[in-house]
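Following: one structure in structure tokens, then a few remarks.
We show some of the complex, not the whole, and keep each chain where it was.
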Amino acid sequence: MHIRVVNPNTTRAMTDTIEQCARAVAGPDTLLDAVTSEMGPASIESHYDEALSVPGLLAAIRRGEADGVDGYVLACFGDPGLDAARELAGGPVIGIAEAAMHTAAHVGRGFSVVTTLARTVGRAADLAERYGMRRFCRGIHACEIPVLALDTDPDARKIVIEACREAVEADGSDVIVLGCAGMADLCAQVRAEVGVPVVDGVAAATLTVQSLLTLGLRKSGRGEFAAPPPKPYTGALRSFGA
Amino acid sequence: MHIRVVNPNTTRAMTDTIEQCARAVAGPDTLLDAVTSEMGPASIESHYDEALSVPGLLAAIRRGEADGVDGYVLACFGDPGLDAARELAGGPVIGIAEAAMHTAAHVGRGFSVVTTLARTVGRAADLAERYGMRRFCRGIHACEIPVLALDTDPDARKIVIEACREAVEADGSDVIVLGCAGMADLCAQVRAEVGVPVVDGVAAATLTVQSLLTLGLRKSGRGEFAAPPPKPYTGALRSFGA
Amino acid sequence: MHIRVVNPNTTRAMTDTIEQCARAVAGPDTLLDAVTSEMGPASIESHYDEALSVPGLLAAIRRGEADGVDGYVLACFGDPGLDAARELAGGPVIGIAEAAMHTAAHVGRGFSVVTTLARTVGRAADLAERYGMRRFCRGIHACEIPVLALDTDPDARKIVIEACREAVEADGSDVIVLGCAGMADLCAQVRAEVGVPVVDGVAAATLTVQSLLTLGLRKSGRGEFAAPPPKPYTGALRSFGA
């Protein structure tokens, strides 16, 4: 069983953190690897970045299909290009926001999302609605740390933990969802300090894909997620066409 | 990692089928067992049956806690007593309707539920709403086979498969959810004949519990799902009190 | 016209208060009595208590049917076992949360619920949604008084009244719903002190049942609420089976 985690930004160091978090939970029979997008933004902090991360992501999925990958984790909390990736892949493709929200709904009454920049709050809210998780999502809170500063800012951990503590109080929630792939390694510490279950989407999505594969479930090819009709593509994206 | 599947009806033969389906997907490090409720209805086909299956289910959870069980699968598609079981258990408790619907949402655009008696359709609809899955649930269809006849009626398989085929057409759905624990062993055959992913809640819930445990996620003890306040109980249920 | 109020907890003193409140509003031609559950919890303050109050409640309904009772009030704000009771009864069965919320919606723009323990807030929210009353329900507030202390704690009245006053301000609501059968006798006093209509579910449900009977309306027997199919029951609940 081969699962590939795709980091849709181009920052290899972040891929490394993500890969470790995914490996830590994958089963002994699972071959897990992680790849970094080869084109697009260094981090995803706007609708613009998100949209422009999708070609690199789709290229990674295409390579994955050639490599015989069975299922994919899409490791950015905006779940960019999820529908398109599903069309392209034969097996399951799971976004980390998708997996994190579903997982959080299993263990509590309502969760709070703690994310990076305030400008991404709207996207998280849209995803909560898309996944049917609006009834569980009690609040989405930004700590205004840029994605790449999560690793470099010495205060980042402290600020994230404090934001989680405040979110639980403000929302009356009983679970925390970490709203960025770059927070994956904070999971245990936040849990210890805030005292509620904390869900990291990278680990959650890895196990979701593994479970789907164990169940023999591939993405449905009936209708909307069937392989896209091939056609000519032009310009810098020529290689994506038929 | 010890997972216990609780069959909340009192029919041991059904527990056996359920246990096989759960074992077939559990990981090599998972200790999985299944228990049959010791009081209540032989099958669950009404709100009355469902309500009266809960004491037996809760007794099973209590025994599980004494046995050091880490997480529970609640193996009836009405997910009876789920909130109460969560209060009682320290670890995760997952209903098979809950797991099946969440799982189906990961692999398609919209699912159809195929269940036993028409009078249970309302309960399935209530659960779809509770879990946020109403946007994915395109229809709920009864095949009017009583639960215990799934095993004994020689036409049962054929009827269920036909109902699944019709449901996919009528609803424009791309995934099937089997709406009864007693259908768990039909999963592969329906998939083969109808040609869309088919989700059995028993297997799905087993892997959901296993994933939550791997993630170190227990039910949240903050607020609503904290252990219930102990108090005197009276009459036939005396043993449930403090 | 014979209406029976069923207190699904086992505390007779609470039944007495409830019966008085129900009698105070019943019409001259209505025979009204109240019964206490013969098994289960002394008070209902968790999903666990609620689930385990249902067998006693259903036994009471069964006795009621034998006694020729025409309709039932289910006197706990969690409306436990309502669907199952409807299957069992020929006439109407109304929960006090159900009646209180519907009634409040008739006299104002939006109501606040004031209840006992914070851990029951989620259940009240679920019921508001089930009854279609989420658009009228502006907030649910706990005053953290255990159910049985409503009668014994000398500060209880003061605390409830203060919670009602604050709820109206915080929610911008114009009606109060008292969220516990044990608060039934506080109704007039809260109204006098807070200055908005106050709805007690016991009285509201009594009149709802009386009105349904006057209209000749019994629970619908078509489909979901038809009598449950009889079948063998096992163990401590054997007597509930066929």
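As written, the chains take the letters A, B and C, and residue 1 is the first residue of each chain.
By definition in this document, a residue touches a chain if its C-beta (ideal position, glycine included) is under 8 Å from a C-beta of that chain, and two chains touch if they have at least 3 such contacts.
These numbers come from a predicted model, not from an experiment.
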If you could, jot down how many copies the complete complex is built from here, 3 of which are displayed. 6
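Criterion: only the chains that are shown with their structure count from here on.
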Starting from the Cα centroid of chain C, hunt down the chain whose centroid lies farthest away. A
Chain A onto chain B, same sequence, C-alpha superposition: rotation to the nearest 5 degrees is 180
Would you mind pulling out the distance in Å between where the CA atoms of chain A average out and where those of chain B do? 28
Chain A and chain C, separation of their C-alpha mean positions in angstrom: 44
Among the residues of chain C, which are close enough to touch at least two other chains? 122
Interface with chain C, chain B side, in the complex: residues 10, 37-43, 45-52, 54-56, 58, 81, 83-84, 86-88, 118-119, 121-123, 126, 129-130, 146, 223-224, 226, 228-229, 231-238, 240-241
Touching chain B in the complex: which residues of chain A? 25, 27-29, 92, 94, 98, 102-103, 105-109, 131-136, 168, 172, 174-175, 188, 191, 195-197, 199-200, 203-204, 207-208, 210-212, 214-220, 222-225
